[in-house]
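Complex shown without one protein chain; remaining protein chains in place.
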Amino acid sequence: MSELDLSSQPEVLALFDGPVSMVVGSSNEHKRPHFARAQGIRCGEKTNSVVVFIPEVVAHSILNDVQENNNIAVTVGDISNFETRQFVGVCTHVEEASDSDLELCDTMLARSGETVSMFFGEEGGESWKRMVTRPAKAFHIQVLNVYDQTPGNRAGAKLL
Amino acid sequence: MITEDLIPALQGIVPAWIVTTSDENIPNCTCVSQVYPVDETHVAISNQFFSKTFRNLQNNKHAVVQVIHPADNRMWVLEIEHVRTETEGALFDEMDMQLAAIASMSNMEDVFKLQSAYVFKVHSVSHLTEAQRPAQSL
Partner (left out) sequence: MSENGLSHEIKRQMSENQQKIDQLNDQLSRKTDEIKIIQTISSEILNTLDLETLFDNIMSLMHEVFGFEHCMILLSEDTQLRVASSHGHEDQGIGMTVPMGKGVIGTVAQRRKIMRMMGLRTRRRYVQRTAGAEADALPTLKDADSQIAIPLQVKDKLVGVYTVESEKANAFDALDEEILTIVSNQVAAAIDNASAYNQLQKLAEANSRFVPRQFLRLLGKEAITETELDDQIEGSMTVLFSDIRDFTPLSESMSPSETFAFVNDYLGTMAPIIREHGGFIDKYIGDAIMAIFPNSPGDAVAAGLKMEQHLAQFNARIAEQGRPPIRIGIGIHTGPLVAGIVGFAERLEGTVIGDCVNTASRLEGVTKDLSVTLLVSETVVRELAEANEYVFDSLDEVSVKGKAQKVQVFGVSERP
């Protein structure tokens, strides 16, 4: 199987620069799913990898799950237009997020917070920005498939 | 289990997230427009496009949803289990009616059709207080 190149379709990665909401789904060995909100995402070292940053305060279930079952799903949705992508793959390793990665998280939260303010008012934006970003774990993911997850009848269409 | 302060998060104001798992134990994480309150121990979601979420639920009834309070973005994660699917009755009608009301504004009532209402038993509700810093007092 040839390795996936995430940059082969520009719209897949363009989302990372927008005001996004990022969520992660995992599942333990008993097939019980778990959820956590991530605060940052960037491309990884390889063309088929991404790194997702989950604040430690909410990361425990996902951390447990990937020990037992390394399948993982990351969904990134643009708050302003609901454009959404799901990255499904395997978690290769987890490490502490670096300072520069944490800065990326803060930048992304500030950006999405602005958009939340626009749609849900100043108060909504402020409380959004109060989400904890650090410390965080960096989940390295080898992406196997990318799906268009934008709500509608095309949701779930495979892009890569 | 579903308390009064959770209700605003179940009004479809901020879309929710649901995670399900396939037979091969691959998680699937998607957006749902609304998690409907049914009673104190049950919620429902609408199945409009028979997507992977609903295919997964055929095999594995366990899922988690995350809902958000529209005013202050307080977040809750609910562990839920699919217990029945409704294609008629009061709950179905109510969900169908809401969908029709919005879809018809864009003449999309034929596309956005409720296929069925998936009803879930709620096993746990966790308020993710740790995920958010408290508001600074003035």
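Chains here go by letter, A and B, matching the order in which they are written, and residues are numbered from 1 within each.
Note that a residue touches a chain if its C-beta (ideal position, glycine included) is under 8 Å from a C-beta of that chain, and two chains touch if they have at least 3 such contacts.
Just so it is clear, the model here is predicted, and its values are computed rather than measured.
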**Request:** Please pick, from B:23, B:39, B:93 or B:130, the residue that touches the omitted chain in the full complex.
**Result:** B:93
**chain B residues touching the omitted chain (full complex)** = 7-8, 11-15, 33, 70-71, 93-94, 97-98, 100-109, 111-112
**Prompt:** If the missing chain were put back, which residues of chain A would it touch?
**Reply:** 81-83, 119-120, 150-153
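Convention: only the chains that are shown with their structure count from here on.
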**Request:** Could you give the separation in Å between the centres of chain A and chain B, each centre being the mean of its C-alpha atoms?
**Result:** 20
**Request:** Show which residues of chain B lie in contact with chain A when the two form their complex.
**Result:** 14-15, 17, 19-21, 24-31, 33, 48-49, 51-52, 60, 62-66, 70-75, 77, 79, 111, 128, 130-135
**Item:** Contact set on chain A toward chain B in their complex
**Value:** 23-27, 29, 31-35, 37, 55, 57-58, 69, 71-75, 77, 82, 84, 86, 88, 116, 120, 123-124, 126-128, 130-132, 149, 151-153, 155-156
